[in-house]
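Up next is chain A:
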Amino acid sequence: MTDQFEPTIIGFTCNWCSYRASDLAGTARMKYAPNVKLIRLMCSGRLDPTFVLRALSSGADGVMITGCHPGECHYIEQNYKALRRFLLLRRVLNGLGIEPERVKLVWASAAEGARFAAETTAFVEEIRKLGPLNWGKADDGPQATDHDQPSFAHGKEMEVPA
Partner candidate 1 sequence: MNKYLLYPGCSMESSAKAYMESLNAIVEPLDLHFDEIEDWNCCGATEYLGINLIPAYSLIARNLALASKQKNGTRTVVAPCSACYLNLAKADHYMQERPSLGVKVNEALAAGDLQYKAGTLDVRHLIDILVYDVGLEKIRDAVVRPLTGLKVVPYMGCMLPRPDYQHRWSDHEHPTELDDLLRALGADVIDYPLTTSCCGGHMTQIGPETAFELIRRLVSDADGRGAQMMVTVCPMCQMNIDAYQNETNHFFGTEYHMPILFFTQLMGLAFGRDPKELGIGVELVSSRNALANIGVEVPVTQEPAAPRKKDEGLPMPRRWNKREAQKEAVK
Partner candidate 2 sequence: MPQMTDERVRAGLTHEEDLSLLHEVSMKTAGVSRLEMCIQCGTCGGSCPVAKDMDHTPRMLFAMLRAGMREEVLRSNTQWLCVSCYHCVVRCPQEVHIADVMYTLKGMAIKAKLYANSTAPDFSQTFVDMVESYGRSFEMGLASRHYLKHFPLRLPGMMPMGLGMITKGRMALTPKRIKHMDQLTKILNRAKQLEMTS
Partner candidate 3 sequence: MTEKIGVYVCHCGSNIAGVVDVVDVANWAAEKLGHQGVVIARDYKFMCSSLGQELIEKDIKELGLTRVVVAACSPHLHEKTFRTAAKNAGLNPYLVELASIREQVSWVHTDKAVATAKSKAVVSGAVSRVIENRALDEIKVPINPNTLVVGGGIAGIQSALEIANAGFHVYLVEREPSIGGHMAQFDKTFPTLDCSACILTPRMVEAGTHPNITLLTWSEVVNVAGYVGNFNVTIKKKARFINEELCTGCGICQEKCPKKVIDDVYEAGLGYRKAVYTPFAQAVPNFPVMDKENCTYFEKGTCKACEKFCPTNAIDFNQQDELINIDVGNIVLATGYDLFDARRVSNYGYGRLPNVFTSLEFERLSNAAGPTSGNIVLRDGKTTPKSVGIIHCVGSRDRNFNNYCSVICCMQGLKFAHLVHERTGATVYNFYIDMRTAYKAYDEFYQRVLEEGTLFVRGKVAEVTDAARYSNERGKLIIQTEDTLAGKQRRIPVDMVILSSGLQPRKDAKEVGKLFGISCSMDGWFTEKHPKLDPVSTMTEGIYIVGCAQGPKDIPSSVAQGAAASARVLDKILQKEVALEPIKATVDQAKCSGCKICNGLCPFNAIAFIEDDKISYINPALCQGCGTCVAACPAGAISGTGFSNEQIIAQIDGLLLRNLEPAEA
């Protein structure tokens, strides 16, 4: 247990379902892997793919995106948009030479604390198997220029219109 690789993972959660699922996992004192640090968004549809790239390039080994189950979006259907972006994002990662498995999409309703916990632990193990992603870690330091000025404008190909 001592020397194994502990991945750093950023989790994007939707305010209505998956963040509440993680609340529920907490209230129920379910234990899961501590490697995922969460960022709360109002909706998985808010997830800008640059956030994922930013996380991966800043030292994260994986990114977990969680949202409401299809058909259960608080905002009616925005999680479908998240799904489309996720699929596209995996293709982009592939193009960049990064294992697409480093990004995972999980649906978890507010009642699914157990699912949230289990999926988190499972994803940590998957990333552990993939090993560290040394993108952005090598040039750690104040000189790292691109990270200070993220560009939000991105190509149209990142978006699939409804």
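Here is the rule we go by: a residue touches a chain if its C-beta (ideal position, glycine included) is under 8 Å from a C-beta of that chain, and two chains touch if they have at least 3 such contacts; residues count from 1.
The candidate set was assembled so that all candidates are chains of the complex that A comes from, given by their letters.
Predicted model, so just to flag it, every value in this text is computed and none were measured.
K.L.:
Looking at this complex, which of 1, 2 or 3 sits next to chain A and touches it?
P.N.:
Candidate touching chain A in this assembly: 3.
K.L.:
Which of the residues in chain A come into contact with candidate 3 in the complex?
P.N.:
8, 10, 17, 19-20, 22-32, 34, 37-43, 45-51, 54-55, 58-60, 72, 74-78, 81, 85, 109-111, 113-114, 117, 141-142, 147-148, 150, 152-156, 158-159, 161-162
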